[in-house]
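Below, a portion of the complex is reproduced, with chain positions unchanged.
The letters A, B and C name the chains in turn, as written, and every chain counts its residues from 1.
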Amino acid sequence: MQGQSDSVPILAADRISKSFGSVPVLFSVSFDIRGGEVHALIGENGAGKSTLMKILSGIHEPTSGSIRLDGRNVDLPPNGQAEALGIVLIHQELNLAEQLTVEENFFLGRELTRNGLLDRAKMSTSVREHLQAIGLDISPDDRISDLSIAEKQMVEIVKAISRNARVLIMDEPTAVLTEAETALLFKQIERLKQQGVAIVFVSHKLAEVKAIADQITILRDGQLIATKPAQELTPDAMAQMMVGRELSDLFPPLIEPDIDAERVLQVQGLFAKGVHNISFELRQGEILGFAGLVGAGRTAVFEAICGISQMDGGDVRLKGQPVHFSSVAAARDAGMVYLTKDRKEKGLLLKQQMGINLTLLSLPKFVRHHLLNARQERDALERAIRRFDIRVRDHGVLAGDMSGGNQQKLLLAKVMEADPAIVIIDEPTRGIDVGTKQQIYHFIAALATEGVSIVLISSEMPEMIGMCHRVAVMREGRITGILTGDDINENEIVRYAAGLKKAGDDERLSA
Amino acid sequence: AYAQEKIKIGVSYPTPTHAWAAGMNWHAEAAAERLEALYPDIDIILVNSPDPSAQASALEDLVSVNQIDALVILPFESEPLTDPVLNVKKSGAFITVVDRGLSQPGIEDIYVAGNNPELGRVSAEYMKTRLKSGDNIVILRGIPTVIDTERFDAFMAEIEGSGINVLDHKHANWNRDDGFEVMQDFLSRFPDIDAVWAQDDDIAIGVVAALKQAGRDGDGMFVVGGAGMKETIKGIMDGETLIPIDVLYPPAMLATAMDVTVAKFKSNGPVAGRYILGATVITKENAESFYFPDSPF
Amino acid sequence: MSDSAPSGESKTRMPHFDIKIMGPAIALVLLCILGYVLNPAFVSEGNITNLLTRSSFIGIIAVGATFVITAGGIDLSVGSMAAVIAGIMIIVMNSAVGTFGTGVTTVLIGAGCSVILGLGAGWINGFLTTKGKIEAFIVTLGTMGIYRSLVTYFADGGTLSLDFAIRGTYRPIYYDSFAGLPVPVWMFILVSAVGWILLNRTAFGRYCMAIGSNEAVAKYSAINVDRIKTMTYVIQGLCVSLATIIYVPRLGSASSSTGVLWELEAIAAVIIGGTVLKGGYGRVGGTILGALILTTIGNILNFTDLISNYLNGTMQGLIIIIAVWLQRGEWGRSKRIKKAE
């Protein structure tokens, strides 16, 4: 397959530039995609990766430059019609109609019909086959709104794969996936590669990139930095080329919280939808990890505690005082906030500007004499942009038009604006570039040192291991174990998460 | 571009939303044309309004923009327009009120009206001549407004003590479709109906259609409408038995009022007072003289 | 415009979904029982036939509205459109009598004219909404006013009446029955069936839902959003013209009061039937039940003199609210829902 790389590229971008209004985003970028090759595109948040991919699939028109398909200059048709030419894009923003079913989304725009009517049996069978082929337990009749983000992403992937593309462009397909699902995806990518499909792979997970890519192109601030064979680059080298400087350790040194530190949050026997008998404690200044497979119920636990969903039973104490938050506002006022993992549906108002999103959760803070203090809000925005290194060229940009990683930073900033004493962060580094990840990790560690207690829910194993003082592992709605110290390693976590080991197995664990 | 020397007469009335009002509008437009042709220095401005508050607005506009010398008004409703008409009066205009009297006496210089209670009473009187004690009738009323209530109350007062049973009364909103549907339901509900008071010729058309559909238009069943629609009058002339009579509520009353108002400016004698037009019963004998084939009503 | 329904649905899907399917049917059955209790004549064959026939107008129009609303639009002009189409049909047929006589030809000319007008009027609404990029609410509010005033103008403020000579030929379309059901009911059944297939069994129906659910997704799926949206208005126009074709022979007339408030009734039927006002989820079957529910409420109120006539509107309003509340199946479930959230 390596041999094919010197053939004519299927799709090539030639000195593409792009501006939104007067804001330039890409500067004369060239990019080739060959059959049977995985070409990875990496770069910092806002570097222009998604924009370039959208141009290559006809969604955006380039401001200047040309696109060649099989060596000939083409004007790609807009609105996903490039699929007819064999170019299929998996959007970074999930591109599924929520109220429709999996099957309906799967075949949207290219329904199978017989005598003018939908051939539902055939479509349903086809969807089921495709889902099973990749090993997914999703029914074609499930409504998208009922699926988890990871499931939605898998549906997108399977949908794209099923389209018999010549060029398959995947914009951060793995951001919301677990390692197991990523493995499934990679198996498919290998298969497609054998079939001669050209694949573009955008990701911030550099180890993945190293594992799957044949060629790697690096973008920085809309400029093409380099295109190199994957063998020539280590993840460290990639990171360095992306951010343009040497990266020190990804994770900050862990400072153990005071052993006598106050137990700020005590949960005893919590029951809620999807979770059973949850008990744990959180000390001041501690970073407590919550690990587990997708759907293990980690999110559900904290949604119940923070007043987002109903609690069916159990005792929650904040600094020793029993509390029962009936609303998110009550939890926030008590100093506890929750950062959602679903930034599109639950996190940000995509059609509003950054500033409005930033202060929404902590708005009472900005009220003076019953009125909003615009200056204070503006200052907060300036501060957040600096503090979280939000890279936008125009502060008036709508949240939906920001790059994925910058949206995530904005969401983090929004939650921190509430000055929480306890913060639950659910998948905080989804779609974040390494450079920024490092900043976020240092930021979280600094918060903990300042005495903020943190619950970190994450599906990224290194994050758990590198950041947490203790890690609770959940499986099927129950806490199966709480790990400390050297027990926090991949092996242990996976064993608890997969149900191979339970807390009862080892007394020492029930902290 | 406005000629100050002209005598401006504003004519304000509700937007015709049913056939009777359209007939009134037709007569008024015909009168305006006739009067303007007859007297070159008379300028008649016809304005119609969809609701009382729009009519109040129209009055303001007639004064502030057109600077009228006289107003002929058929108020949407009496109460809401009393004050606005009073304001027009204060601007010095001559006031002619048509059909619905204002709720404060003495504002208008001339009052021209039909007679709603009389319409109800005359209809009931006719019912009594055709029916005997123990017979059943149903009533289809108009839109719930003062007019409807006056007609209905007078009808009920007259029918009282005659032994005729009023089975039920529902609003059919002076509308053919509603007349049809309400009558369909009355027919399903009451196996024995001897006559229908539909109060209005539009409703009557719907009622007749329902009767024919149910095959209950024989056996001396009859329907009394009202207002004087040309088709109904034509039917009476032709000897139709299902709608044997009609009770006139003259659609030309606005035109009459315009004539009288112009006369105030053009004749020498003093013009003032009240002109109450009767609720004439139209029968086969006199139908001819109420038949205007060109009118939309 | 609460979207509590879909979000509720998304959480506890299976049971809720079932209730949504069954809800309108249950509400209708309860209404019928109420009607029977108030007056047994309610279930007489004649009354049931009347009821079905009456539902046909609103029902046929509401089937069209289901498409418009599912695709995220709204059409306020349907009542006025029906009036002006009826008016023009009558004018055309009256003048065709001279040339083509009083036979079927003239009626066909009238019907053809109605269909062309309906398609045209629908297309205008669609074009202004999609290409003119004006909110559907404003476009159709505007055309509503325009059509209403045009029919008034054509009728000279009064009533346009069909030539008596042609009525005999045309009457059967409303008054005759076929296999025990009046022709309008057959038309309603036909339109519903076609509508159901179109919405649930064709790509077009899916496109409507996709557009109503998320226009950007639809666009990126290579769906011609503007064309599909325009099509929904054209279908709505066609439905209005079909409803008009069976309306005209009933009383043989059209006036400015024809079809007043039909738009609200049609939209209400659609929403009562479970379609989501903000688009993305439509149910033709529910719409049919919604139309029947609305007609039945009016019918029941004519069957009793327990309450003052003046309070008919109050009863109607209360029953609509209660019917929808019942069919949402939220009673006794508020707790569960809260938990699910």
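The working rule: a residue touches a chain if its C-beta (ideal position, glycine included) is under 8 Å from a C-beta of that chain, and two chains touch if they have at least 3 such contacts.
The structure presented is a predicted model; accordingly, all values stated were derived computationally and were not measured.
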In terms of the displayed labels, this structure file contains the chains as A x1, B x1, C x2
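Everything below uses one rule, namely that only the chains that are shown with their structure count from here on.
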Taking mean C-alpha coords per chain and comparing to the overall C-alpha mean, nearest is chain C
Cα centroid separation, chain A vs chain C, in Å, comes to 45
Between the Cα centroids of chain A and chain B the separation in whole angstrom comes to 73
Touching two or more other chains in chain A are residues none
Touching chain B in the complex, chain C uses residues 39, 41-42, 44, 46-47, 50, 54, 152, 155-159, 161, 175, 250-251, 253, 255-258, 298-299, 302-303, 305, 309-310, 312
Interface with chain C, chain B side, in the complex: residues 15-19, 21-23, 25-26, 141, 144, 168-171, 175-177, 180-182, 184-189, 202, 205-206, 209, 213-214, 231, 296-297
Per the touch rule above, chain C residues touching chain A in the complex are 6-7, 9-10, 13, 197, 201-203, 206-207, 209-210, 212-214, 216-223, 276, 280-281, 338-341
